[in-house]
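All protein chains but one are shown in place.
Right after this comes chain A.
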Amino acid sequence: MTSQPQIVGNSPIRKEGIAKVLGRARYVDDITLPGMWFGATVRSSIPRGRITSIAFDPSIPWHEYTIVSAADIPGENCIVHLTKDHPCLAVTHVNHCEEPILLLAHPNRSALPAAVAAVHITYEELPAIYSIEDSEKKEQIIWGEGESANTFKTYLMQKDQKPIPDEIWQTADYIVEGEYRTGAQEQLYIENNGVIAEYDAVKGVTVQGSMQCPYYLVHALELVFNLPAEKCRVIQTETGGAFGGKEDFPSVIGSHAALLAMKSGHPVKLCYDRAEDMAATTKRHPSRTRHRTAVSKDGKLLAGEIDFAIDGGAYATLSPVVLSRGTIHAPGPYHWPHLTVRAKAMTTNIPPHGAFRGFGAPQSIFALERHMDKIAKVVGLTPEEFRRRNFLATGGHTATGQLLKDPVDMQHLLTRALEESNYHAKREQFDRDNPTSTIKRGIGFATFFHGAGFTGSGERRLNSLVEIELTPEGQPRLLVSSTEFGQGTNTILCQIAAQTLHLPYDQILIAQPDTGHVPNSGPTVASRTAMVVGKLVQRAAQSLLATLAPLLSSRSAAEGPAVASELPHDYTPEDFRHAALHYLAEHGSLKTEARYQSPGDIFWDDETYSGEAYPAYAWAVYVAEVAVDTTTYSASVTNFYALQEVGKVLHPILAAGQIEGGVAQGIGYALYEKCTWNNGHLANNQMTNYIMPTSADVPPIHVTFEEIPSPHGAFGAKGIGELPMDGPAPAILNAIEHATGIAFTEIPLLPEDIFERMTRTPEAGSESLDTAVAGPIFSEATA
């Protein structure tokens, strides 16, 4: 058998790591093209209104500038995501602050800020709406009409496609209601959004820049320029973080830069600074979730109604799919005999919200995992025991009716996580110590799952393609549009190819994502790369090996002729190179491919919102320890345990890094990061006042994995990228409830919020959870 060392499951050095560490990696703002100009964006200063005039201040030598308005757009004035509601440049009306109206370009970058300020735009202001509640009132219709007025999308998801029988509510021992809210969150990638665009009348448009999904931008450019796909070339440059914030937004900035390049006749670089990026680009959708749950006195969930609403901002962008993921994750890893989820994405006059790691799931999971603690208290069980009585298990069915065929063991995960965190002993210790301390300590947890890959039939529609070619030197090079933005795409895909090809990891090359050269392996989103694209890389590598098999087996030692159905494995890297060069000498080139094949047993019905929502799920239990200082009313996370089952871990160091980073981002989501909107303007669009936690605010994070190989991913991998965003916020607030006895329901939870609640007079409302007082129906109204 092969003596090749195990590559998958070990942690080789990152493919682009050396260049990054040595400062050789070139990000878009490091790149200069001959004759390149610089671009800037003139934006609306009001949240909603009609543009009445645009004047150019005579103090500026405007003849030096290229000025682009919507009239210069050769194709449709539209940034296409899922619907065509989003103008590339505003014409008559604006629907949010910072909406792009004009574009400017100039050879001198420093000549732009003054010019932007010298474009004077007047408006007839219209009333704006900023919240889900105001949007629901429909006093102002700012999007759509009739049923869809102010509503980008709705879903109705019912267990077994049946409504909840009335008698469940009439006979349940308890009915527990709750409302939960989450705020917007900025992705805060280190590198701001930026691109360089070129235009050639014959060749078309070329845009290079920082992004996750080059083919999304191709799609957007086709529409804006009315060009065929082959004349819209997009190249991903080294990308300094994304977190979803470079999924849909590059379609905007990429189209803008390309319009400036076309009109100016120069390459144009358009890179936002932090203040512009924070004010004008997408954030995580704020949410409101209402739960109404019927429970038996022995702690069994009988039925649940979940109303899930998200604020999509002014245009739809990806709101329908964010809403979809939030809807499907709303029931969590529990068995619901009856369940109805009603979901909607509402319109407001806030800059459009977009993709952000977790993609709707952190919102609905926050609500559910806070609600589960609330129900446990009402029923009189511990949070642990109540969950144990309701966990999904192998052979069970999710709320969409999906049979869980692959092994699932939440009971074991919970046992292990509570043991590793020493949960029970700490809970007792904190209960003993808190009464005499000004620092109140608590421990809490969340149990959750996250689906890997596109939802439902999404992967089938993507129809992803991966290729592997041989370089003239006989080295395999992966051709994928899957992008590296710090999370490890390059590394894990090369590990998979190396393992499959029985070659050393450093002999595998991966091409820069350039749509002129790489096939569409789908967007780099949805925790799909390791599982879906990884599997395609594995298959393309197997195909390459099959092609080279005759040449490799002829070089193998005296094993006799290779069996046709069996791929060769007993060869050295030198054998492979000889075989590759031999093949190239004979045939000129070699490129193999693998296209997505839907597993035969995956079915999804968009009409009834039922079926196999995801091919595989990651399962997790996160435990948070907190300290609430009653002198300053501030809560901090003092220790964190993250246990997850994610299938085979391809690269343990990168995987742990993903989890640690996600937990840190989740801590920010829970306790620090608040978007302060002031009449639709983001008031804190700088890192001084948008409070992202520092390393001094993040506790030790203990990351552990269970590995149950999944049949859907290469070498058994499932998705991992988004999972760690889901659990921290509810685990932290559950711990804060243990520490303080106060059931907070909203994030971000800032010291000022804790102060308001702790110093509230008792008459202002009580949260007594004594069921004798609350009666059989425990709701906000009776609390």
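Definition applied: a contact is a pair of C-beta atoms (placed from the backbone, for glycine too) under 8 Å apart; a residue touches a chain by one contact, two chains touch by 3 or more; residues count from 1.
One rule holds for everything that comes next: contacts and distances are computed from a predicted model.
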UniProt protein name of the chain not shown, from "Molybdenum transport system permease", "Response regulator", "CO/xanthine dehydrogenase FAD-binding subunit" or "Cytochrome P450": "CO/xanthine dehydrogenase FAD-binding subunit"
Residue touching the undisplayed chain, where the options are A:Tyr174, A:Phe640, A:Tyr672 or A:Phe705: A:Tyr672
Which residue of A:Gln6, A:Ser110 or A:Gln170 touches the chain not shown here: A:Ser110
Touching residues (missing chain, whole complex) on chain A: 110-111, 113-114, 273, 275, 631-634, 636, 672, 676, 683-684, 686, 688-689, 691-697, 751-752, 755-756, 759
